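Only one protein chain is missing from this complex, and each of the others stays in its spot.
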Amino acid sequence: MAGGAFATLSELRAELAARRVGAVELAQACLDRIAAQAHLNAFVSTCPERALARAEAADRRIAKEGQTALVGLPFAHKDIFCVQGLPTTCASNMLADFVAPYDATVAARMDAAGAVLVGKTNMDEFAMGSSSETGHLGSVRNPWDTGRVAGGSSGGSAAAVAAGLVPAATGTDTGGSIRQPAAFCGVSGLKPTYGRVSRYGMIAFASSLDQGGPMARTAEDLRLLLACMEGRDPRDSTSADVPPTAAEATPRPLRIGIPGEYWDALGTDMGTALDAARRGIEGLGHNLAAVSLPHTRAAVAAYYVISSAEASTNLSRYDGVRYGHRASAPKDLEDLYRRSRSEGFGDEVKRRILTGAYTLSVGYYDAYYQKAQRVRRLIRQDFLDAFASVDAILAPVTPTPAFELDAMQADPTDMYRQDAFTVPASLAGLPALSVPCGQIGGLPVGMQLIGPHFAEDRLLALGEAWQRETDWHMPHPRDSRAGPEAT
Amino acid sequence: MDSETVERLLRLSALELDEDARARLVRDLGRIVALIDEMQSVDTEGVEPLAHPLDAVQPLRPDRADPKVDRAMLQQGAPATRDGLYLVPRVVE
Partner (left out) sequence: MSTEWESVIGLEVHVQLATESKIFSDAPVAAGGDPNSRACGVDLGLPGVLPVLNESALGMAVTFGLAVDGKIARECRFDRKNYFYPDLPKGYQISQLAEPVVSGGHLDIDLGDGRSRRIHLTRAHLEEDAGKSVHDAYAGLSGIDLNRAGTPLLEVVSEPELRSPHEAAQYFRALHSLVRALGISDGNLNEGSMRCDANVSIRPKGRKELGERTEIKNINSFRFVERALAFEIERQIGAVEAGGEVVRETRLYDAERDETRPMRGKETSEDYRYFPDPDLLPVVVTDAMLEQARARLPELPAAKRERYARDFALDDYACARLTGDPDLARYFEAVTATGVEPRQAANWVLGEVSAALNRDERDADDIPVPAEELGTLIARIDEGVISSTAARTLLATLWREGGDADAHIADSGLAQLNDDDELRRLAQEALQHHPDQADQYRAGKTKLLGFFVGQVMKASQGKANPRQVNELLRELLTGV
């Protein structure tokens, strides 16, 4: 790619504006790299014809009016966003042949901003997972070590950006699905405030938690992407009517909270890496203060109850009748439902559906679903209390760097516990930024900045300042080849 | 978590599993329930359930109809249709 496969969006904008490179050239370079790095399994599909046609249009637009917004910039959508006329699979056998008949609001907005979609990225099936191993096309590989996971569920997007296949991608985050793979792959990712980005056309996992957001190399690029993705959408009842995120940061000294419940849980390596980050933040002129988020330990449990309950009914629509996988020669209606769904969904999705049915069923609703919602209020209150005295909270994203493929398969709850640092902000609906802050054994490590509702601007400003002073976002993995561990 | 409960959940969820998978599921769901039970020790006396992270109110849509429904496009990927109807094995009422 001209400007290098690892150029940022901001750099590419400058290149396009100066006519040193064209949008067609950029799109083609992305498509070539995606093909060359196919063993990463980062993509479910590409759309070369659409991409090149849109890139040509972008070049004409740039020639006429110069480069604005995202015009001419190549990117990928997580394969959870509906794009009219393109396959939208959610990495599920259930939707393996589904071609979306409409555009997600985010897809329409990215199109309107002139960005050039080159393909759709791999993920955990229906976004249920933390490793991008559950999709019907198999595991996404971490570009830093193809024997390891890319994280999930937006693992394809994270791996694609990290490996220089695209400069940016969309993701979705329900309990950490943008932040955790960003951390595992050494890229930047933002989970916006719940309601900031429209969920219309983003295939639902857990409606009260799902939030789309950007993934890119830098916080500066995230800001650029967020500006195009965000905004009130009359088609999404839960989308918020709030002022847009500022185009530029206004840096000021901030009070940064350090939650003991997170930091005390860290192992030695991770603790050392995060301590360095903490000192680095202080070095930027911000003041650190201890805060307490006392209900943190109940967050994973509450999260799995709520997300599974919502998922169990969100996925009832996949019945083999109007779209999606249908079992052959059903002998009756029951058989049609049971076989279509059992053949269409993978094991993890089934586990979540059944867990959700359990927590909502007669006799269990109060003890599980309602209880989890009460815990959810306490967790949100913890944050609101903390934000009375601090402007943002600094926390780890993950307990460890990227783990090995299949390492968490024996017991599903091992995987669930990986989300301990990301689910609290999800339950509270807060914006949270994940940016690289170090490495352990050659694998990237991320830190998380959590802000009050709709304080994305503040988080991005912190991230931008951090990335001006550090270069943890700069290193990138060497191109890998399909090795014996990645068959 | 026992096989009877799993059977009931499978029926409610319109799913089926073979014997092996069912045994694994009994085990996995047992572990998951143990995990989610970790919240039971939290004192939630007097705490209202929170269904949504923002204290927002339902926006209302003006009552205007858009008559454009592109059935052909909506049914393009449908597994079985005839005369514009979706086909299913006979429904008994």
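By letter and in written order, the chains are A and B; residue numbering begins at 1 in each of them.
Operating definition for what follows: contacts are C-beta pairs under 8 Å (C-beta built on N, C-alpha and C of every residue); 3 or more make two chains touch, one makes a residue touch a chain.
Since this is a predicted model, take the numbers as computed values, not measurements.
Q: Would you mind spotting which of A:A69, A:L333 or A:A367 touches the chain that isn't drawn?
A: If we include the chain that is not displayed, A:L333 is the one touching it.
Q: Touch as defined at the start, partner being the missing chain; which of A:A42, A:L73 or A:C90 qualifies?
A: Looking across A:A42, A:L73 or A:C90, the contact with the absent chain belongs to A:C90.
Q: Can you list where chain A touches the absent chain?
A: 81-82, 88, 90, 95, 98, 100-102, 104, 199-204, 206-208, 234-238, 309-310, 312-313, 315-319, 321-324, 333, 337, 357, 360-362, 365, 369
Q: Using the touch rule from the top, list residues of chain B that touch the missing partner.
A: Touch set of chain B with respect to the missing chain: 12, 14, 51-52, 56-67, 69, 71, 74-75, 82-93.
Note that in this section only the chains that are shown with their structure count from here on.
Q: With chain centres defined as C-alpha means, what is the inter-centre distance between chain A and chain B in Å?
A: 23
Q: Residue numbers of chain B touching chain A in their complex, please.
A: So the residues of chain B touching chain A come out as 5-6, 8-10, 12-17, 21, 25, 28-29, 31-42, 44, 47-54, 56, 58-59, 61, 70, 73-80, 86, 88-91.
Q: Using the touch rule from the top, collect the residues of chain A that touch chain B in their complex.
A: Against chain B, the touching part of chain A is residues 97-99, 101, 193-195, 208, 234, 237-238, 240-241, 295, 297-298, 300-302, 304-305, 312, 316, 319-326, 330-339, 341-342, 345, 347, 350-351, 353-355, 357-359, 361, 367-368, 370-378, 380, 411-413, 416-417, 427-430, 453.
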